[in-house]
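Handing you this structure, nothing more for now.
Shown here: the complex without one of its protein chains, the others still in place.
After this line comes subunit A, so read on.
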Amino acid sequence: MRSLTLHLKVLVTLLVSLGILITAYQIFILGIPMTEDETDDLWNIDAKVEFLANPREPVKLQMFVPPLAQDYVSLNESFISNNYGVSINRTDGNRKVTWSARRASGKQTLYYRLVLTKRYSGEQTKAKGPIFRDSIPVEGAEKIAAEALLAPIRQHSADVETFISETIKRVNNSNDDNVKLLLSGDTSTANKATAIELLLSIAHVPMQRVHTIRLASEIQQSPELWLRSFNGEKWLYFNPESGEQGLPADRLVWWTGDESLVTLEGGKQAQVSFSLNNSEMNAIRLAKLTDENTDADFLEYTLYGLPLQTQQTFMIMVMIPIGVLVILILRNLGGLQTLGTFTPVLIALAFRETQLGFGIILFTVITALGLSLRSYLEHLKLQMLPRLSVVLTFVVVLIAVISLFSHKLGLERGLSVALFPMVILTMTIERLSITWEERGGGHAFKVAIGTLFAATLAHLLMSVPELNYFIFTFPAVLMILVGFMLAMGRYRGYRLTELFRFKAFLKD
């Protein structure tokens, strides 16, 4: 007996810890959302390219598109263009789309559409970049101005990072004569970037231009220029206007380098406008979409890998253990008397189809009528099978009548009864009448109420959408349930009702 207890303890511990581990792995490592209501932003980015094509000339338009190497993953990408050939190629960590056409004339419009979301999983690829560069040659006054600027920068900085931000700050100080000379009156961001690059190159610090799009809807925007430099471990991003370091989370890198967004051959007045909008999407659907678009198939071996139809069946099936658990607790801990062990679970399942309130009324009415028929049949002394058949037929007729009446009265609820509840009703009537004969009407009534109570509770719990989602997504939870059930199998304490039943002992 003791070895058996030990065996059971080991088994319970094993099951529970395995269940917890698998669930924790799914939640924390795979990042599967815990509730269905968890939503994620889904970004829809449209880049509209317009230009005038030169007549009788082949057209070739190249545009950068996001490389999607960082924290974002594309769910869908499309190139909308009539009569244009489309090709995509990667160069130096950039992606470029090339639209080409033999003949085009007049105003041309091309679209690029990208749907993307934050990346769910997958490790970051190791960043790589240059850490040394040759100086850009400068002459005369500019050389002196640059050196005059560099001296205090060197003094005020400790490493590459502080050196760059110090440089940016200096360049943005428009009162400085040296800066005025370098910028020569042009204070655009692009020009500042050129000045910064010059200064950094003298100190042999490499710098790269980064063109970003801000993930914000309903605003007019054009690519924003940022600077970045590789410090040997990772890229450091700087705002060329303020020297602020670090790329905000809502920036998407569109392309890097000095080239402009669009290069056009055989046309003029190329213009790109961006429009963004975001929609929220329920997290698990998003995870599923991401899954399809990346090679991390972490959902492949969960229940989401099943066909949709089967998934719906399993949605219900995985909840049955919860219902059974409710019955187990009510019976073995509470001491509630129910009709059979699993009849309440079956009734709870039937409630799914009839709705709770209506289901209770329907069950009560039909069971009461069925019981009176059963007690009448008792006088005829029939065998079990014919008797059951008669009761079943009676139940069918009753349901038909109720459906007809409720339909005529405009209550569509009455039509919700399906095949499933019918057999359960018949079985309930049969078992209830056996209980009635064996233990008397009072007891049968008590049992019927107990069954209805247990079924209601089980139904309510089984139809909590959060719970349903959680168990369907993390089926390992069922292992924890089994562990609990096993432990309950050797529970010897009193049932709640026994505390009242044996009250007589405490009276002395």
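Assume contacts are C-beta pairs under 8 Å (C-beta built on N, C-alpha and C of every residue); 3 or more make two chains touch, one makes a residue touch a chain; residues count from 1.
Following the convention adopted for this analysis, contacts and distances are computed from a predicted model.
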Complex member absent from the view - protein name from UniProt, among "Putative phosphonate transport system ATP-binding protein", "Alpha-L-glutamate ligase-like protein", "Hydrogenase 2 operon protein HybA" or "ABC transporter": "Alpha-L-glutamate ligase-like protein"
Among A:98, A:332, A:403 or A:463, the residue in touch with the chain that has been omitted: A:332
Contact partner of the left-out chain, one of A:158, A:249, A:308 or A:506: A:506
Residues belonging to subunit A that touch the chain removed from view: 1, 332, 335, 381, 383-384, 437-440, 443, 489-496, 498-499, 501-507
